[in-house]
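All protein chains of the complex are present and in place, except for one that has been dropped.
All chains are identified by letter, namely A, B and C, in their written order; residue positions are counted from 1 within each chain.
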Amino acid sequence: MAGPCAIESAGQIQRAAEVVKAAGANMLRGGAFKPRTSPYSFQGMEHDGLLLLEQAGRDVGLPVVTEVMDPHDIERIAEHADMLQVGARNAQNFSLLRRLGKVNKPILLKRGMSTKLDEFLMAAEYILSGGNTKVVLCERGIRTFETATRNTLDLNAIPLLKDWTHLPIIVDPSHGTGTESLVIPMALAAIAAGADGVMIEVHPEPEKALSDGPQQLRPARFAELMRALRRVAQAVDRTV
Amino acid sequence: MAGPCAIESAGQIQRAAEVVKAAGANMLRGGAFKPRTSPYSFQGMEHDGLLLLEQAGRDVGLPVVTEVMDPHDIERIAEHADMLQVGARNAQNFSLLRRLGKVNKPILLKRGMSTKLDEFLMAAEYILSGGNTKVVLCERGIRTFETATRNTLDLNAIPLLKDWTHLPIIVDPSHGTGTESLVIPMALAAIAAGADGVMIEVHPEPEKALSDGPQQLRPARFAELMRALRRVAQAVDRTV
Amino acid sequence: MAGPCAIESAGQIQRAAEVVKAAGANMLRGGAFKPRTSPYSFQGMEHDGLLLLEQAGRDVGLPVVTEVMDPHDIERIAEHADMLQVGARNAQNFSLLRRLGKVNKPILLKRGMSTKLDEFLMAAEYILSGGNTKVVLCERGIRTFETATRNTLDLNAIPLLKDWTHLPIIVDPSHGTGTESLVIPMALAAIAAGADGVMIEVHPEPEKALSDGPQQLRPARFAELMRALRRVAQAVDRTV
Partner (left out) sequence: MAGPCAIESAGQIQRAAEVVKAAGANMLRGGAFKPRTSPYSFQGMEHDGLLLLEQAGRDVGLPVVTEVMDPHDIERIAEHADMLQVGARNAQNFSLLRRLGKVNKPILLKRGMSTKLDEFLMAAEYILSGGNTKVVLCERGIRTFETATRNTLDLNAIPLLKDWTHLPIIVDPSHGTGTESLVIPMALAAIAAGADGVMIEVHPEPEKALSDGPQQLRPARFAELMRALRRVAQAVDRTV
C-alpha cells in the first residue's frame, strides 16, 4: 500500500497513483479527513478529496484506502473507498470501532501510540465481534522516551502478533519513524520479521507536501524500495 | 468531584450521591457510557444510567458530570448532565472535540495516556476554537515503563499547565494510580502542587463494583480525604 | 538537604552553605565528582571540591553529602563526607553498591531513570545485604515520552515505597523536573504525598552555574520554599 499522506489536488493524487502502480504496489492510500494535532493545521480536502482518491484509484486500477474519523461518516466514505482506516488516535475510539463491525468493507486498524498489544487485539475484537471479520492490523510506532525518531516503530509486534492471531499484520514505517531516510531500512526489516505488507507514504514532491513532508518518499526512492522488498521477501520465502 | 466509576443501579448511585454530598464535594460523577478495553466487559447502563445519575444529583443538590464517547450522543447527554467528560482514549478524537466546541456546557477534558502537554492544549483548542470556552483540563496518568501503578500520575503537569494556560486543572488520582491506598496521598499532593480540584472515585461497596473496584474509595475514607484536603489547601492559601 | 549542583569555587560553596543553613536545611549537598553525559562537559572539581565542601559544611555546622562514582573512590570520599550519594546513572552499578554495603556511612541511593520500583528496592538490597543498613531512597524523575519536563518526577513512588519498605524516602524535584519554576510546587507536593524530605539545588547565582543552571533556586526562593514546606508539613501532621 502506498500513496501520499494527504490528498492535496487532482494532479497530486493522480501522479502519486501512477507512481505507486508503476512500482508494483497493490493499493493506493491517501488522506481525505486528516486528524491533526492542531485545529489550525490543514485538515484534509474531506469529501472532495475522497472523490479524487476514488477517481485516481480507478484510473490506474488500484483499490483505495482512506481514514474515517467519525462514526457517522462511515457509510458515506464506504461508498467511495475499498478499505477504511482507523488512525492511531482513534485506536480505542470504541463508538467508531463498534460501527465498523457492521460494515461490509475491510478495516485497516492502526495501533495507538500507547496501545499495548493485548489492548490492540481487544480493539480489533470490537470490530470482529460486530460481524466484520476483515481486519488488518497495522504497527505504526509507539511513544517512548526516544526523540531521535518521531515514534519508535516496534517491529517486535510482528512476530508476537503472528503468534497470537491469524489477522494480517502490516507496518507503516513512514509514520513509525517520521524520517525519510529510515523508511527503506525499516520497511525491509518489517518484511524480514514476517510482516504481511508495508504501507508507505509516497509524494510526487515531498518538499511541497501540506503534511508530513519529511517522511514521504519521492517516486524514484519508492521504486528502489519495491525492488529491495522483493529480494528480502524472497530471502524469507515470501512474495510481495 | 466524586462518585462511582460506573452507575450500576439506582440504589448505588443514590447512596454514592449522599456520601459525596455529605463529605462536601461539589459535583457528582458517574459513568453511563463506559469505554472498556474489551467489548465483552460491562459497558455501562447507557441512557438508563444517565437518567439515574441526573436524578441522584437532583436529590442531593449536586450538578453531575458524565462521559460522552460518540459525537452523535452529545445532545442527548447534554440534556441530562451539567458537564460533559471526554475520556483519555478520546483525548485526540477530533470529531468529538470539534462538536463539543458547539455545545453550551462545560467540558472536562482528560489527558490521553500518551498525550504530551502541548498536544493536550491543542486538543483543548479544538473545543475552544469552536466557541465553547468552558474547558477544564484533567490530569489522569500517563503510560510509562513503571508497572507498580496502573498509570504514572504526572503531577508535574499541574504547575506547567498553570504557566501555560488560564484553564482550570484538576487531577484524577483514582485512574491515575489505580490503587486505593495511593488515592489520598496523591490527591493531597495534587492540591499542594496547585491543582484546582480533584476527581475521586467513591463507591458505597468497592468490592462489589462492576469496574475499577480496586481504585475506588469507600465512604469513610472519602470523608477522611475531604478533611485532609481542606488542611493542605489552607496550607497553600487556597480553599477546597 | 540543599546546595549547588556542582562545587565550583570556595566562595560559591561557602555562600551556598550559609544560605541553606539560614533557611533551615539540615544537610549540605554539592557535587565534586560529576557524571556528565558528555566527556567534554565540566566534570567537577573532584578531590579539591570535596575538601571545599567539607570545610563549608563545618563552617556552618551542617553535615555534607556528595556523589561517589567509582568503587575505588569510596574510602577517600568517606573520609570527608557524612553521607555518600549514588547517582541515577549508577543505580544498578552493582560493583559500586556492593562495596557501599561495607561502608560505615549512610547512603543516598537515587532511583535510575528507568528503574522500576521493585528493582529500586533490589538495588538497595545490594547495600543492605552487605551490612550497611543506613540507606535513604531518593525519587528523582523517570524517563517518559513527555519532553516538557527534563524527567517525569514520579511522586506515586512515595506512597508505594512507604507501603513496601521502612527505608526513608526523599524527593529531588530539581533534577526531577529540570525547571526552576516547578521546584517549589513539586517539593510541596512531595511532602504532602508523604516524603521524608526533599533535596533541592540552590545556587547563589544560578545564571552563572557551570551545570544545571536552569533548575537551581536562588537564595530568596529557597527561603520561600522552606517556609511553605513547613506549612504543608504541618497540614499533614509532620515536621520538616
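List of remarks:
Here, a contact is a pair of C-beta atoms (placed from the backbone, for glycine too) under 8 Å apart; a residue touches a chain by one contact, two chains touch by 3 or more.
This one's a predicted model, so the numbers in the text were calculated from it and none came from an experiment.
Of the listed positions A:Ala81, A:Leu155 or A:Ile170, the one in contact with the omitted chain in the full complex is A:Leu155. When the full complex is taken into account, the listed residue touching the unshown chain is C:Met69, out of C:Leu53, C:Met69, C:Ile169 or C:Leu182. The omitted chain makes contact with just one of the residues C:Thr37, C:Asn104 or C:Thr239: C:Thr37. Taking the whole complex into account, subunit A touches the unshown chain at residues 114, 116-118, 142-149, 152-156, 158-160, 163, 176-177, 179, 181-182, 185-186, 188-194, 228, 231-232, 234-236.
Mapped onto subunit B, the footprint of the missing chain covers residues 143-145, 147. For subunit C, the residues touching the absent chain in the complete assembly are 35-40, 69-73, 89-90, 92-95, 98, 112-114, 119, 122, 125-126, 129, 143.
The rule is simple: only the chains that are shown with their structure count from here on.
Taking the mean of the C-alpha atoms as each chain's centre, subunit B and subunit C sit 35 Å apart.
Counting partner chains per residue, subunit C has residues 143-145, 147 touching two or more of them.
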